[in-house]
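Mind having a look at this structure? Questions to follow.
One chain of protein is taken out of this complex; the other chains stay put.
Let's turn to chain A:
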């Protein structure tokens, strides 16, 4: 099991050919209080970089892009009633969606945890 990160502050946890996607601790701290999350439903297909979900804080609406191409197998429906999970546990229970990878080689272009930490430190 390995975890990857994007410059748009998403994390991707890969197990077999299923990737779980969420936003990072840094992203939630920048967004502030999350009040609404719209996650994609099962069966939707995304190319890498497509708008896949919406997260709204008190301040603003932000898009969440699919960090890899694939087909949605599950959206985190708990977030509809408990959007604040994105603030309290962004890299755990506050995950957004799971998708079946179309092309595992896309993961090669993403950062590992160390590289992401350096990236955030440089912002």
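By our rule, a residue touches a chain if its C-beta (ideal position, glycine included) is under 8 Å from a C-beta of that chain, and two chains touch if they have at least 3 such contacts; residues count from 1.
Basically, contacts and distances are computed from a predicted model.
UniProt records the chain missing from this view under the protein name "aminomethyltransferase", selected from "Monovalent cation/H(+) antiporter subunit G", "Electron transfer flavoprotein subunit beta", "Ubiquinol-cytochrome c reductase iron-sulfur subunit" or "aminomethyltransferase".
Residue in contact with the omitted chain (choice from A:32, A:92 or A:109): A:32. Residues 32-33, 35-36, 38, 54, 56-61, 80, 83 are the ones on chain A that touch the missing chain.
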